[in-house]
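All protein chains of the complex are present and in place, except for one that has been dropped.
A and B label the chains in the order they appear, each numbered from 1.
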Amino acid sequence: MLNPQGNLKIVLAGEGGQGVQTVAEIMAEAAFRSGYQALYIPSFGVEQRGGVSLAFVQVGRQPIGAPVFYTADLVGAFSLRAVKKIGGYLGDETWLFYDAHLEEEVKELYPSLERRVAIPALEVAREEMHPRVFNVVILGALGEATGLLPREAVTEALERQLGHKFAQDPSLREMNYRALERGQELCRLALAGEGAAGGQGEVRRGPGGERGPEKADRGRGGLVPGSLEPIITEDGQGRFYLYPALCKGCGLCIEKCPVRTIGWARQLGALGTPVVEPGHGEPCIACRQCQLVCPDCAIWIERRDGDKP
Amino acid sequence: METKPIRGEQRAFMTGNEVIAWAALAAGAEVMYGYPITPQSEIMHYWARLAPRYGRRFLQTEDELAAGFTTLGAVLAGEVAFTATAGPGNVLMQEPLSMAEMMRLPAVVIIAQRGGPSTGTVIYSQQEFNLTCYGGNGEGLRIVYSPSHHQELFDYTLKAFHTAWKYRFPTFILGDGYQSKMREPVTLYDPAERGLEVAPSRPLVGVPGTPGRDRPPVHLRNTYNLEEELYEALQETIEAYDRAAPEIAEWEAYRAEDAEYLVVAHGVVARAAREGVRLLRDAGIRAGAFRPITLRPFPQKELREMASRAKTVLVMESSYGQLEREIRAQLYGLTVPLKGYRRPGVGITPEEVVREVQKYATRSAAPDA
Partner (left out) sequence: MLPARLPQMPEVWRLESKPHKFCPGCGHGIVLKCLGEAVEELGLVDRTVFACDIGCSLLAWDFFNLDTVQTHHGRTLPVLAGLKRVRPELVVVAYMGDGGAYAIGAQHLVASAGRDDPVTVIVVNNTVYAMTGGQMAPTTLPEEKTETTPYGRRVEENGPSLRGPELVASIASPGAYVARGSVARVRQLKGFIKKGLRAQVEGGHLAFIEALSTCPTNWRTNARETWRFLEEKMHKHFPLGEYAPAQAVREEGGGAQPPRKS
């Protein structure tokens, strides 16, 4: 599909925890192993993680002039902030790939852009596999989109990146391979004009059953936090306020909870990673340990008997 | 407590270091933080003695880094503050001054150049030209005055505080060990009595009102996350500098209008150049002298005008081509031959100026003889 005059210039953008750098590195490595000129550079700020993460990849037959460029042939943007950030890299000929949950924003921000492709990677990863393989679905889709990268080369590069993790847990390999294939499939479908138009499937309830989030399908399918609205869950003696827009999914609270009621939710947080919720262990005793140790003030506990803490 | 250190015009005969201490007092400097190094230490000695009489402050810090950064702390608090250093101390001072350049902090720094590289000599040189004009990991967005006698040490030290706060760039007095230690006459005065403008200082942090409620908090940073962010911030500073440059740049010429042989020198060497030119003129050689008083920003237009009329430009300096490289860049495109006289770490006399100019004057005169 992509047939640029010179080398293919790719920008990937996402939240710090979404793994776009891994995708970029694998793509560049796969290109290199397939005999192309390839260059990858992350845009590295002072933050180790967090913030919008940009990756620049160039692939082609010509020697690569500079590690940076201003107009991309292919842009991938996978969070709201990322979509806003990549505007400068879009030209008339640029293809913009984005996660399907960002459909409205992309339309609103770049109404005249013709080459828009929505990939429901987040949805597919969450529903069919695990939110953490979201970036591998993206890898599959973008690798396919370039039309340059042989699938075996992408798989090989994936092995080189994540092989050590697969060795520890072979089921991960299977899931990642599946994610890769689904990504490739989604790309073909999207380019064929089927699906990918931003439609959201039904968002399932969290594992807490009726103790799960009160409003699981807020905003854009409740996938990614857009406001400082809390998810309020009543559990045991506590009313658990969780602010997805602040929760970075570190899990410190999970380990500090004396009754181990806190666990991972399906809702994604500030960095596109799962947030926490109660309802995974004994009922909450409203001790507020989780609130105390949360480095992001993403948790607030209220006693259900009405006593203000 | 006495607040005016100087009343009326006071004729004095003193060392350059003492002149600087008096000038800083007269300018209304509230604070000096410093670390000892020859040949500037007496600035601190005089200041430490005089300051308490006028309610001013002094702290001897643990090193030049701390001297520079405490000075920046005082500037952030809104006080007129300065420090002084030399040689290896100037090397360390570049770190705080780099922060001052980035954050537009109007600190004043007195440099008494000594021999280098390394510990060099404690005596004299003009080898801190590069470091003072372009030091730090930046673009040289600073103001550098190079005085050549004690009256100028006084005048320009006064002025440095004004320029620093008016334009908000770190400002240097680039002196040297000779000027620091020599005694000569000077007239001390109060700037207000002469009607001189002194730009007011103001606090940058700790300003009135509850931050976040009555006003936005002041958030000052020197780190940017992306190349473009830095570029944008820097572009603003560069534009401010370029706008201010014509108002700040200063120069002096002596019999340069019709000079065939133009001697370019700065600081104490400019005195020798001037005297040498006088001697050469007496001998019938059409010599002239040009000195940049501000090395940053550089008075390029005036130098180009005079240089374009000359047969030869001769750059004389107590360093190995630091000034010459600057002049070469400033004169790029002119066809006038440019010669250098490089004496790193050693003084230059009027006799040397005469001798060097005569070399070229004799050569060019030869075909007619």
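One rule holds in what follows: contacts are C-beta pairs under 8 Å (C-beta built on N, C-alpha and C of every residue); 3 or more make two chains touch, one makes a residue touch a chain.
Worth saying up front: this structure is predicted, and the values here are computed from it rather than measured.
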Selected from A:V68, A:A167 or A:C297 as touching the chain missing from the view: A:C297
Given B:T71, B:T85 or B:S319, the one touching the chain that is not displayed: B:T71
Chain not shown, touching residues in chain A: 16-17, 46-51, 227-230, 232, 241, 243, 245-246, 248-252, 254-256, 270-271, 273, 291-298, 300
Residues belonging to chain B that touch the chain removed from view: 30-31, 33, 57, 59, 61-63, 65-66, 69-74, 76-79, 81, 95-96, 99, 203, 205-207, 209-213, 217-223
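Keep in mind that, in the parts below, only the chains that are shown with their structure count from here on.
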Chain A - residues contacting chain B, complex: 43, 45-47, 51, 68
Complex contact set, residues of chain B against chain A: 223, 225-227
